[in-house]
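Excluded from the complex is one protein chain; the other protein chains are retained at their positions.
Every chain is named by a letter (A, B and C) in the order it is written, and numbering of its residues begins at 1.
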Amino acid sequence: MPEQLSIKELQRLVDSYVTERDWKRYHKPKDIAISIAIESSELLELFQWKPDPVETGALNDELKSRVGEELADVVIYCACLANSADVDLSGALLDKIQKNRRKYPVGKVSKAKDWDEVRHSLETV
Amino acid sequence: MPEQLSIKELQRLVDSYVTERDWKRYHKPKDIAISIAIESSELLELFQWKPDPVETGALNDELKSRVGEELADVVIYCACLANSADVDLSGALLDKIQKNRRKYPVGKVSKAKDWDEVRHSLETV
Amino acid sequence: MPEQLSIKELQRLVDSYVTERDWKRYHKPKDIAISIAIESSELLELFQWKPDPVETGALNDELKSRVGEELADVVIYCACLANSADVDLSGALLDKIQKNRRKYPVGKVSKAKDWDEVRHSLETV
Partner (left out) sequence: MPEQLSIKELQRLVDSYVTERDWKRYHKPKDIAISIAIESSELLELFQWKPDPVETGALNDELKSRVGEELADVVIYCACLANSADVDLSGALLDKIQKNRRKYPVGKVSKAKDWDEVRHSLETV
């Protein structure tokens, strides 16, 4: 296994995993998108009914490990969807970061006192 | 930019992006997990009220590009959460793929005629 | 119990339930909104990896009962949020139906051949 897992390698790993199990027949984009939403909710469940764990010092190794596992489920399904919908995920990630850099210019947003002001600063461009 | 974007590089890119905008103050794990769920729904919205686009041949370049963009939003926030919760995302991904390989043994699940039978085959191990 | 459960009675029932358990301390609007999203995903899970059950004739009593139970979880938390955020849910429902009636005028949308055309017909008003 490479020291640095790349997005492309992740896509290849999940592709082998899915192909070996004859699961391409289930892996239609719409159903994978549903699965991403479901896994995102399982991740969110770790934070339900509690204050943020960083604020309360509750971010211990056990919670980190559970967050890592649920996060992996989300990202693995994202790689599945990229495979199934024939999307260049690495390219889409780099493009989106560039687009966000332009949408939220550093000088403008970093002075906002809260998130409503961030939004407002952009609407009044 | 590297030819092969790695998970670690993605995490560094989003970390710079967030730090430059002074957004670490918003980037608490609970709020990022909320954001992953919201972005997953925006992705799902591309498939709402329609049959699967692969089945109907509707997966054209425009749809691929929109799927890529929404998928990027989800994965970028996953990288943010890994940063904020101090999770080794590459390790978590490789571990989860291994765990899934053991949970769904090839011979057992590939013969199932539908997903209910996949589940059933595992419950009766 | 009344023959016809009203929205207001539902709100009162869940309010007693929450108060008796001393759970008002957890029932902050943000956390209830998180819970609605989580329960919606559990509902969605009943349809994951399968064609629509009405199309395949798979909507049997067992599935109806599971849909009813997950649906109840979503609506119960909606009543909790209305209580916690001091929202008149009956009024909001009637207002929204009226607003939707105006937004999607019968003659205009019923002739559209698919959902994209519904959207398009409205954008070109």
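Here is the rule we go by: a residue touches a chain if its C-beta (ideal position, glycine included) is under 8 Å from a C-beta of that chain, and two chains touch if they have at least 3 such contacts.
Because the structure is predicted, anything quoted here is derived from the model rather than measured.
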item: Those residues of subunit A which, in the complete complex, touch the missing chain; value: 34, 37, 48-50, 114-116
item: Absent chain, residues of subunit C that touch it; value: 1, 4-10, 13-14, 17, 20-23, 26, 28-31, 33-34, 36-37, 40-41, 43-44, 46-47, 50-55, 59, 63-64, 67-69, 71-76, 78, 81-82, 84-97, 100-101, 104, 106, 109-110, 115
item: Residues of subunit B (touch criterion as defined above) contacting the omitted chain; value: 26, 31, 34-35, 37-38, 40-42, 44-45, 47-49
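By our rule, only the chains that are shown with their structure count from here on.
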item: Copies subunit B and subunit C - rotation angle from C-alpha fit, nearest 5 degrees; value: 180
item: Centre distance in Å when subunit A and subunit B are each reduced to the mean of their C-alpha atoms; value: 5
item: For subunit A paired with subunit C, centre-to-centre distance based on mean C-alpha positions, whole Å; value: 26
item: Multi-partner residues of subunit A (each touching 2 or more other chains); value: 26, 31, 34, 37, 40-41, 44, 47
